[in-house]
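What follows is a structure written as structure tokens; I'll ask about it next.
As you look at this complex, bear in mind that one protein chain is not there, while each of the others sits in place.
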């Protein structure tokens, strides 16, 4: 089971909020790419795209090119996103069935997917579909996306409730896909995964945080990048 | 190679012409079924449907529900049939791509296909795509249709030029599909294939022809049906 | 070029055990007068695909209600996102009480479901499927969504099995054949068929061609090809020519029965 890292004293500085995590994740999204955002923090990336960046959003249920959602209480059940919300009809959208939708995913045509996680291991294994003690979970499109998107970014809170580590040496939760994660963006750090060498490289920390502060809240062994930047 | 059956004397009566073969084949097509007709005599079946019978014609290149062709010199290259001719646009047609077209075929959703043949064996093997001495041929959709249509009917002339048998004990030409033919309709006979028992049953003969006349022009051993009808 | 005689070839080729039942497409016979009539012959123990994605759009809600009212049991359901709308509102307008596949577990009619998303993230309140599973009354087979739809497509397309990279190194891979292609490991997955498919479309013509709208396609077109009998719920039945030939989403050959909803039905 997940271990509790030893944390001494209070947090060195406030953690980023969920919107700030999304904003940081959005900064890495390349103009014009085909992107699938998971529910929660990942979906919020769409609200924080840098100027001049336009993405082609894909939803598993068969849309490419949707943008903002309809107002609550409005919207058309026949124009849903994969999270069960109702986007607005915009020009340039394309509708298709689930066969085509998952051909796009499995065929490696999604440039980036941003997903949430329960655990990520040092070698980039991802667990995000079932909590072992519950014994039943939902896979949905997560396994297809994690195994086949060109780039897999995890946007999540660094620790679970009770300061439980989510970034671990080895996942103890059932996997979504092994060795798939490229980058993790949390409320205290940006970590790149060098899968070839099985290394987690800490590239950025939240303002007021140090490598040691982050390592203390991370079960997996971290390497320091040559230069550790401040998240912004 | 194909053997020449021993034929003594002249033909007992005129053979049916190509149109009459098509007409006889058309008689067995069931109202409302999804049908794919090969080029040549099979395609002519469409001109001889019994009253009240309407078929849903499928062409490999992606149409369901076409009917008559445009006049020579007219027609739209974007509305072609699989034989390279141009049908007229009629209500109720559906257009689709080759993936869907062959899903329909391979998935067993074509009720009947009528094809031509170079050779058919007693056990229902079909050879219709390459003449060995030429060494190169075209498969097209023939292997998919022959292997997967619910019913495979061969409509052809009984013998090749020079009285060569086309209905043989075993095919010597490269096969299109083994054990696939249900019925053969020729210019002198209607033969049903009992594949389970490896028997060819002669059910009908052209007017003026007898079992022995047909057997003499057939390499494969024929069984006589309880009652042999006259083709009409 | 070599010559191949049937004798040498037959050694690798069994007789074809394919289904040779000729399925007619006589237009008039496809239209059912009511939802209850359309599902009347579904027996206990049947396997039933239910179309849509999850949520109201594209879900054959009236056919599902008719199936529930039929009162048969021991059903195997094949769906996608299943049974989470009632507890989370997923994919339903705010002003309506959601109806979802959980109804067959609430009623005890279904004993198994194959799907990709059977439970919501939260457990309060418990969904009907999770409740049935916890009480040992339902087997829940959780399949990655892309594998699920591809297995259904395969059944319709005459592909008995295929290899996919999805699920390798997870619990989904247990007991499955693994094989490397171009240095990457894949799983062998098999076609998934069913006795019946209940699907939803916007329009049918009297021949059975279907037109879909927006994201209501989802699992409907593939399920139409994969089940032995396909029953479709539509908003509107139109004459031949009432559907643009460029917009036929399901070919009439795949459709066995069509039922039209009442005009102004309040359910989406």
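Here are some notes:
The first chain written gets the first letter, and so on, giving A, B and C; residue counts start at 1 in each chain.
As a working rule, a residue touches a chain if its C-beta (ideal position, glycine included) is under 8 Å from a C-beta of that chain, and two chains touch if they have at least 3 such contacts.
Remember, it's a predicted structure, so these values are computed and weren't measured experimentally.
Touch with the chain omitted from the figure is made, among C:169, C:221 or C:268, by C:169.
Mapped onto chain C, contacts with the missing chain fall at residues 1-2, 4, 6, 9-10, 12-14, 16-18, 150, 154, 157-165, 168-171, 173, 178, 180-186, 190, 213-214, 245-247.
For chain B, the residues in touch with the chain missing from this view are 59-63, 72-73, 75-82, 84, 95-99, 101-102, 105-106, 125, 134, 136-144, 147-148, 174-179.
On the side of chain A, touch with the chain left out of the figure occurs at residues 30-34, 56, 58, 64-65, 89, 91-96, 100, 102-109, 111-112, 121, 123, 125, 130, 132, 135-136, 147-148, 150-151, 170-175, 178-180, 195-196.
Simple rule for what comes next: only the chains that are shown with their structure count from here on.
Across the assembly, the mean Cα position most removed from that of chain A is the one of B. Distance between chain centres (mean CA atoms), chain A to chain B: 58 Å. Centre-to-centre, using mean CA coordinates, chain A is 30 Å away from chain C.
Separating the CA-averaged centres of chain B and chain C is a span of 35 Å.
The set of chain C residues that touch two or more partner chains comprises 153.
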